[in-house]
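Just one protein chain is left out here, and the rest sit where they should.
As written, the chain order gives the labels A, B and C, with residue 1 at the start of each chain.
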Amino acid sequence: MIQFTCDYTRTAVPEVLEALAKAKNQYTGYGEDEITAEAARMIRHLTGDENVAVHFLLGGTQTNSTVIAAALRTHQSVVAATTGHINVHETGAIEASGHKVTVIQTEDGKLSAEAVDECLTTHEKDPNVEHIVQPAMVYISNPTELGTLYSLKELTALAEVCRKHEVLLYMDGARLGYGLAADENDLTLKEITKLTDAYYLGGTKCGTLFGEALVIKNPMLKKDFRYIMKQRGALLAKGFLLGLQFRTMFDGESLEDTLYYKYARHAICEAQKIRATLKACNVPLLLDSPTNQLFPQFTEKTLSRLKRDFVFDIWSPTLVRIATDWSTHPEETEKLISTIRGEFCNSPF
Amino acid sequence: MIQFTCDYTRTAVPEVLEALAKAKNQYTGYGEDEITAEAARMIRHLTGDENVAVHFLLGGTQTNSTVIAAALRTHQSVVAATTGHINVHETGAIEASGHKVTVIQTEDGKLSAEAVDECLTTHEKDPNVEHIVQPAMVYISNPTELGTLYSLKELTALAEVCRKHEVLLYMDGARLGYGLAADENDLTLKEITKLTDAYYLGGTKCGTLFGEALVIKNPMLKKDFRYIMKQRGALLAKGFLLGLQFRTMFDGESLEDTLYYKYARHAICEAQKIRATLKACNVPLLLDSPTNQLFPQFTEKTLSRLKRDFVFDIWSPTLVRIATDWSTHPEETEKLISTIRGEFCNSPF
Amino acid sequence: MIQFTCDYTRTAVPEVLEALAKAKNQYTGYGEDEITAEAARMIRHLTGDENVAVHFLLGGTQTNSTVIAAALRTHQSVVAATTGHINVHETGAIEASGHKVTVIQTEDGKLSAEAVDECLTTHEKDPNVEHIVQPAMVYISNPTELGTLYSLKELTALAEVCRKHEVLLYMDGARLGYGLAADENDLTLKEITKLTDAYYLGGTKCGTLFGEALVIKNPMLKKDFRYIMKQRGALLAKGFLLGLQFRTMFDGESLEDTLYYKYARHAICEAQKIRATLKACNVPLLLDSPTNQLFPQFTEKTLSRLKRDFVFDIWSPTLVRIATDWSTHPEETEKLISTIRGEFCNSPF
Partner (left out) sequence: MIQFTCDYTRTAVPEVLEALAKAKNQYTGYGEDEITAEAARMIRHLTGDENVAVHFLLGGTQTNSTVIAAALRTHQSVVAATTGHINVHETGAIEASGHKVTVIQTEDGKLSAEAVDECLTTHEKDPNVEHIVQPAMVYISNPTELGTLYSLKELTALAEVCRKHEVLLYMDGARLGYGLAADENDLTLKEITKLTDAYYLGGTKCGTLFGEALVIKNPMLKKDFRYIMKQRGALLAKGFLLGLQFRTMFDGESLEDTLYYKYARHAICEAQKIRATLKACNVPLLLDSPTNQLFPQFTEKTLSRLKRDFVFDIWSPTLVRIATDWSTHPEETEKLISTIRGEFCNSPF
């Protein structure tokens, strides 16, 4: 069986495993080692902002809840799309740290500047404002949980709205590598750094064993951040394991030179082949995602045929998620494509 | 100016003020006095269940968040209507105690058994169930925030769904007096006691200075409840003040004999007069509420005229809430009615 | 039986009850009425600082946990004496809002500037500082839980240490009236306002039915405070009940002119008579408290005799707390004194 369920089915890119195998020294604990410092310097360089803080945490849920707990006072909420990961798939981690997720209904997983502006304005104008949680941060994921991407124009508009209302803008970048490597993407890391208060470059889903590289620009959020990491279990004793992996992934003069980008680009190429096939075969797509996640709506019969050889993430009886990643073998892609073609098209291409 | 904004504009019913004025003794603190015990016995008697626990807390937000904090484990949520008070008007009190409010969209402020069943079934069947908060309590308000009422049939069906899924059913009764006294009501206190795990008989909005009488039937929820009250600031040092008020309000062989009921019934009568007038004048109503809250949609012109003499709670430019209560003077009602008639009907009745 | 157990056994001073009986108007809810505004103005006047915020909350535990939740970020703690109310008698309310109480061992319930300086310095110098909660507020009670008082010199030194380390200083004034009215007291309300970031003037134990008047000087703490009150159940629907009571108690050009002071002074006088008797009879005292709480160590035989007519708060088999308050009748005091004399002195005075 070949799994296209998700982007965390295999260990890590070979270079990361090699770096780990070679690390025979003794290192200082809790991320205070020189390798971690070097990894942070590399990422700072790529962001174009020497003043950002870079921290390495273990996973997405932890990163999100740590950032949000660090940012908000007790009466404040974080605004997210109804489909936002923090709203639906973190078992109430945000609420467990005391904060409501204020939701905005969306079709494509993205928050528009207009919708956020309306949400924040409505709150500010409410005559009973104190009876309602105060939105103080906007959470977006890019790519979203539905594989869609923010454009530079959209992110700029959103950032302006956030600044106007004095709320923070935070980007969950669990799959940011795949976003940055997408054909349709027009955002750079430098622009993301300029437009947001914090974001993370996901490692777990983009080729490391685990780990997320959090970039913080906002000074209030930077302050005492390691305390909050420790409190949330995010200060790994062997922090150098994160340093080793991210130093390997982010070594490069520009993002395009890094392994992080190269492996993400590979995943995009594999996804694009599948996307093209689905379109050619007129398989309906929930959304025309440009990233590594595709959401085709198969017929029962076709899905049943595909399930003989492939595993997908099942969203509804016939809607599935197909995800490629840094480790997807072209032969795996090829086999999936030819099976789909065989089912749908009944004709050679 | 006459206020029809809400049901907490005046101090308390005269009998409560008299009881307070006469209380010259020394009493044991924190609700461990004999008066409070007597008030609890009276309420227990009216519920028809000698085993329920009765506690007196200070206000609605406090009561809701204390009950929910007592009931849920860290990964559990409480299900509510989107319009539910805990979801929109308690500044994230539930989230501040660590729990998500899982919302169900409704038209009339009520949760149907079907909608709750679907919500709970969807959770249980989710393949990634552990990634999602676990609904473990259903919160309803009766009357709802929109003035609507649950029927015996509806509450029975809801209770059955809750038992089937092993979740608790909790009723916010901030205005329960007005609900029980409504013409359309077919629920008794004894039935509510049988069908729910906990509920409260609101005092603040129904004639006491402050205070809510919480009735708990569920054994798990009863356990150690006073600890949790103390932690949440709900164990009033002079707890006998609550005992004094609720003993005054609930002294009676049956509910209908109590001051609580009689004053609620008065408010309903006043509201009914206004409701009849609104209908006679063809003023559109958001919902045809049978309780003490009415939601007419006036024209700008009419509202502007009414605002010369009356204060309402403004919900949108022309939608207002008119609330009567135990203290509404018939002359106040009469003046409102004649002003509305004058505006709308241009004809003598 | 006469109770000397505590200072919250009777309803309220007559003037408060009268004010309540006379209040027949309709008032705006949630403390936004004019009476509450007037009460706040009166208190602001007495503090000598027109810029302080004044809020009225319901009780001590609620006030403490609301202030502390408003002040601290998630990784921060509040420093208190081991005997501090927040550490031992609030059922973990501070921890329930996410914060550790960092304790300092004391003999007399007071925190010395030196001890606090050492505690804060130790934290700052810890090489693993991020692994330890960061103290960010110092909590003191004045009078303390043991009836002792801070002198102007002590409070000034403590305030200097707090400013040096950039932590807030908060005073729990549940019995502040009794402190300000004590013979040994050399602190004024104006000095307390200058030296602390926030404190409250307790009502519950000093003659109101309930309620505490919180004074906030620190701008960060002022911001959005009503949101946090609402979240913690501290925004009373009929907030005017607090306004009515505190307007009655704090009407005066100077503190000494107010009912708050006069009733506190009465309690002190009664306590002083008992204290003099205890000393004359050589009854050992846990501490020589100048306020309304006394802690005599009786013999078993004497205590057994006293228990025939009086109720005390039992701290250990023979150590009791005797508390007077605004309502203590001189005859009650006289009866206690003569019984003690009869037991101990066997001789006319």
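Here, contacts are C-beta pairs under 8 Å (C-beta built on N, C-alpha and C of every residue); 3 or more make two chains touch, one makes a residue touch a chain.
A quick note: this is a predicted structure, and the numbers were derived from the prediction, not measured.
Colleague: In the whole complex, not just what's shown, which of B:Val215, B:Ile228 or B:Ala323 touches the removed chain?
Modeller: Final answer for the missing-chain contact: B:Ile228.
Colleague: Using the touch definition from the top, which of A:Thr91, A:Gln134 or A:Thr248 touches the missing chain?
Modeller: That would be A:Thr91, which touches the missing chain.
Colleague: In the whole complex, not just what's shown, which of A:Val13, A:Val133 or A:Leu236 touches the removed chain?
Modeller: Per the contact definition at the top, the residue touching the missing chain is A:Leu236.
Colleague: Return the single residue from B:Glu34, B:Glu107, B:Glu130 or B:Asp257 that touches the missing chain.
Modeller: B:Glu130
Colleague: Which one touches the absent chain: C:Gly98, C:Pro143, C:Gly179 or C:Gly243?
Modeller: C:Gly98
Colleague: Take the complete complex as the reference. Which residues in chain C touch the chain that isn't displayed?
Modeller: 74-75, 77, 88-92, 94-101, 127-128, 130-133, 314
Colleague: Please give every residue of chain A in contact with the chain that is not shown.
Modeller: On the side of chain A, residues 2-3, 5-6, 8-11, 17, 20-21, 23-29, 58-62, 65, 69, 90-93, 96-97, 204-205, 209-210, 227-228, 230-238, 241 touch the unshown chain.
Colleague: At which residues does chain B meet the chain that is not included here?
Modeller: Within chain B, the residues that touch the unshown chain are 30, 69-70, 73-75, 97-98, 129-131, 133-134, 224, 226-231, 235.
Criterion: only the chains that are shown with their structure count from here on.
Colleague: Could you pull out the chain whose C-alpha mean position is farthest off from that of chain A?
Modeller: C
Colleague: By C-alpha centroid distance to the whole-protein centroid, which chain wins?
Modeller: Taking the mean of C-alpha atoms per chain, the most central one is B.
Colleague: Go ahead and note the Å separation of the Cα centroids belonging to chain B and chain C.
Modeller: Going by mean C-alpha positions, chain B sits 34 Å from chain C.
Colleague: Using the average of all C-alpha atoms in each chain as its centre, how far is it in Å between chain A and chain B?
Modeller: Whole-Å distance between the two chain centres: 43.
Colleague: Going by the touch rule set out above, which residues of chain B reach two or more other chains?
Modeller: 90-92, 96-97
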